[in-house]
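Omission of a single protein chain aside, the complex is shown with its protein chains in their original locations.
To keep things simple, chains are lettered A and B as they appear, and every chain counts its residues starting from 1.
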Amino acid sequence: MSQIPALIPTLLLLAALLSLLAGLKSQRAGYFLALMGAGASFLVSVLGLVEVVSSGQAIRYAMGGWIPPIGIEFVLDHLAAYMTTLITFIGVVVFIYAPRSLHFESPGKATFAYPSMALLIAGLAGMTLTGDVFNLYVFLEIAALAAYALLAIGERGGPFATLRYLLIGAAGGGFYLLGVGFLYFSAGTLNMADLSGLLPELMENRAVMTAAALMVVGLALKMALFPMHFWMPDVYHNAPTVAAGLIAPIMTKVSAYAIIRLFLDVFPPGFFTETLPITATIGWLSAAGILYGSILAIAQHDYRRMLAYSSVGQIAYVGLGIGLANPIGLIGGLLHIVNHALMKGLLFLIGGAVRLRTGVTRIPDMKGLGRSMPWTMYAFVIGILGMVGIPPTAGFFSKFYLLLGAVEAGAWIWFAVIIVSSLLSAVYFFRVTEMIFRDPGEDPAETSREEGGEKDETTPDHPQGDPPASMFIPIAILAAGVILVGVFNFVIISALLERVVAPLGG
Amino acid sequence: MFGLLPPGLILILGALLLPLVPRNARAWAFLVPPVLALLHLGGLESGDQATWSFATFELVPLYVDTLALVFGWIFALVALVAGVYALHLRDTGQQVSALLYAGSGLGAVFAGDLFTLFFFWEIMAFASAYLVWARRTEESYASAMRYLFVHLLGGSLLMGGALWHISQTGSIAFTAFEPSAATWLILGGFAVNAAVVPFHAWIADAYPRGTITGSVFLSAFTTKTAVYTLARGYLGWEVLIWAGLLMALWGVTYAILSNDIRRVLAYHIVSQVGFMVTGIGIGTELALQGATSHAYTHILYKGLLFMATGAVIYATGRSKMTELGGLMRQIPATFWFYMVAALSISSAPFFSGFISKPMTISAAEYASTPTVVLLLHLASVGTFLSVGLKLPYFTWFGDAPKEPVKTVAIPWNMYAAMGIGAALNVILGIWPDPLYAILPGGVVDFDPYELKNLKKGFQLLLFTALAFFAIVAYLKPKPKIQLDTDWFYRVSAERAWNATVVPVERFFKWWEGASWGAAGTVARAGIDPVRWIRALSGAEPVPISSPGETSSTTFRVSMTVMMVLLVGALGLIMLLMVI
Partner (left out) sequence: MQTRHWRLLFGAGLLGSVILGFLGDTAPVYIWDFALFFAIFGLLGCLLLSYLAKGLVSPVLDRPEDFYSETDTEGDWSTQTPAARPDADAHRTPSSSGEG
């Protein structure tokens, strides 16, 4: 049981390695090994989650038996369990989706994709589990490298966008590492728990302040916080669906998680709010980012670019939650991590399915898909309702808590920003929805419904219908998730998130 | 019958299960949930309440009192009748939406707290938008989007105001509000749905563009739910008196001028709701009873009006008075059904409008100024003129249109529904007691069949008609529309786009380009520093010839590096300066 924190990333790392080796011989074997790894780590995460919630205690594991603070410690506490379960869940779902999608979009490269995916999930999970600030950097880079590999197998613009992302990511990592260095220099330890004990005395120390600033800037770069978001649209535009499906939902979120972790559990209370106005800065940049992302998404004609700009806005909601720095606001931001992961993942996977069946990636070309791919489009509608924030989907509740947090903090401008952005989201999302459900043909007989005649359901334009099961099942799972998480969000909050924000005195 | 289940959920559940019913039985299955709801309502009593814990809130999804019950009864009833009207329909999307719409309307009137209200409010917006969209013509698609937008905006005002209100008062209960900035915001949200001028243009935009069966539903729920919420939260707020009067007169004026027969009715809804809003503004017990009974009967006769005009459209394929005329020979029965509704809406004695609308006017006589009373009477004149005289005259009488009208048989179920509607209007007109018994407040201090009310009713209508026939040529319909407040967002939508989205996009493109340029310059300079030294010392510049430099990848790489460092440095400096 106490092995769980280490087991999760280890299983994935092992699976990645074995998958690569086996994949050289048989692509199927490579796939199954990676899938097994993802599945196993998900199961272990769930076990860990249950354990943590029921016992109320964190599970700690010292790597190699070396006792912290010398050794590196893996900690599965409420926040980590929350994030890890999400990461591995998305991982499994995307793995189920992967084979068909990769075969269609990037044939021949699947052998390298599967280990990269496993490695990416391992890196992200490791980031959330580690209790050591330097170790976090290590896993950050592991995840980043895996992501670059995955992205680079995309289409023509892929390698350049990836290179850009690589450089920016490296810069971000570099800033973070520099900050870690300063921190180590001042405090003498890299262990998070230890730091939280030592830092209160060092609050006025210049080096510590610089360290915090550097670490946050680095993570903000990787989080695509406005205005450091510019790498995102190109990356998503050119990425294979599987890569976007992993990166969009969880990668930027984990960087946000890291900021939250630093905020709540490493640096002393008040450091991020009073000593340095970090949360306020993040909050205002996020507010701008929300508006920017929403406005620019409206102007996009390519489905994936629209989702990319939308993501800039959506990750900014999490940032706004950080900016509010009160328990209910932060709960809203944390809830949005899961909500957006599900919704964006769903939308990207649907985009891939549409591409598979029709080759279409531009929104104006999506006319009439409601007829030819009905079930997929119903799932799409669920995703849209979530993104706009209509109850009872998950998206509504995270916005709701953010609004409550804004009210409590008296942040009326942010309050208005959230509401305005929902309306703006409605513009671009309903435009797509409406396009999809229009009638594809001009034939009036197709549109006549009023006389009681039988209507033939197949259409001549897109004869192939909904995507194959291996792609559709993940879509269905995510759509169900959007609704279920919405309906049961209070369970998540009371079981996990309230404990997470406890350091804020909530 | 089902304990403390919110009646709206019966219809919503029915809507979700409807697709499972075999296709040809679906229209009949549609009738089941409203019937069940009616039975269930019979078992609910004033004071019944259900609570539900959600997160840290105690929601009240069921709150029963006399006001809610009146609306509940008529909502369920009209859902049933409109369902009969739509028995010929084979469009699952519309059937599901209509049930969702009616169900969420029911849910809203029985909501005891602001969150439940908001939840149902949003569902109403989507479900009703679909009924416009389902007509599947270019303009209906656009109209449905505009409709959805306006209602989401209203919903946002509601949500924003509600959250603010909750933070101020600590209570999520939906009860009478005290004036505050928050409650004004909520009022704004309600006002949008109630089609208060100047937020009313969506009604004339969307209702005529809905499907034939869909618009019958549309006419019943959105505006009346808003009337209910105004009655619950804002009873006695004086601003409503003036808002209502404005609506009453604005609505009839546009109704007199409109050409499309359902557009006349849509503008007319604005006018009628204006009466109700004025009544709520007056706030006395009689005024509330007037507004409530008016809402009740309005659903009955407006529904019948939309059904009858829908039947005309079905039979002829046309909807504009300039293209209709002389239909009395071809579809006479529809005319009679229409006139029952038209006389009801005009408060003709022996019809349902006579026992409800004059109550509001009577309340105004007691509690308000003569000006208000006279203006309300003027609006009544306009009502009869536009809906009771002009519309039927130019549709069923008058000159036959240039292109002769070919008619198609009207389905039996449309007649059945119209018959039921007409019967209800007449019965209620002659025997108002069942309605009066369920009105909120005490015994109704109004006798419609008092002599003074009778003479008022007859004189007003007959002499208005006299004037109409005298100037009938002057009132001939023209194939025109009139500009209304929606001009602001329809014409200016494009301008607003150019004003907001485009500059932002341009700015960021420019910014990105400028960054690339700066990075490029630095990159080029940095590639070979010796070049600068030579240039400074005046020597011949040596051209750079390494092929790597001109290859785009390397160039872009270095540009990116520079850009990243620029951004990062800027960010860092900003943060450090703050320390």
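Of note:
As a working rule, contacts are C-beta pairs under 8 Å (C-beta built on N, C-alpha and C of every residue); 3 or more make two chains touch, one makes a residue touch a chain.
From a predicted model like this one, the values you see are computed outputs, not experimental measurements.
Of the listed residues B:Leu17, B:Ala50, B:Val381 or B:Leu565, the one in contact with the hidden chain in the full complex is B:Val381. Touching the chain that is not shown, out of B:Trp52, B:Trp431 or B:Phe458: B:Phe458 (per the contact rule at the top).
Only one residue in the set B:Thr137, B:Thr175, B:Thr500 or B:Thr521 touches the chain that does not appear here, and it is B:Thr137.
In the complete complex, the residue from B:Leu148, B:Leu187 or B:Ile212 that touches the missing chain is B:Ile212. Among B:Ser319, B:Thr395 or B:Ser515, the one in contact with the hidden chain is B:Ser319. Where chain B meets the chain that is not shown, the touching residues are 135-139, 142, 208-209, 211-212, 252-254, 256-257, 259-260, 263, 313-320, 329-334, 365, 370, 373-374, 377-378, 381-382, 385, 404, 406-410, 412, 415, 451-452, 454-456, 458-468, 471, 474-475, 478-484, 490-491.
Definition applied: only the chains that are shown with their structure count from here on.
Residue ranges on chain A touching chain B, taken from their complex, read 160, 163-164, 167-168, 171, 175, 206, 209-210, 213-214, 216-217, 220-221, 227-228, 230, 276-277, 281, 292, 295-296, 298-299, 388, 390-392, 403-404, 407-408, 415-416, 419, 422-423, 426-427, 430-431, 434, 437-439, 447, 449-455, 489-490, 493. Those residues of chain B whose C-beta lies close enough to touch chain A in the complex are 23-24, 54-55, 88-91, 94, 118-119, 122, 126, 133, 136, 141, 144-145, 148-149, 152-153, 156, 159-160, 163-164, 166-167, 212, 500-502, 504-505, 508, 512, 553, 556-557, 560-561, 564-565, 567-568, 571-572, 575-576, 578-579.
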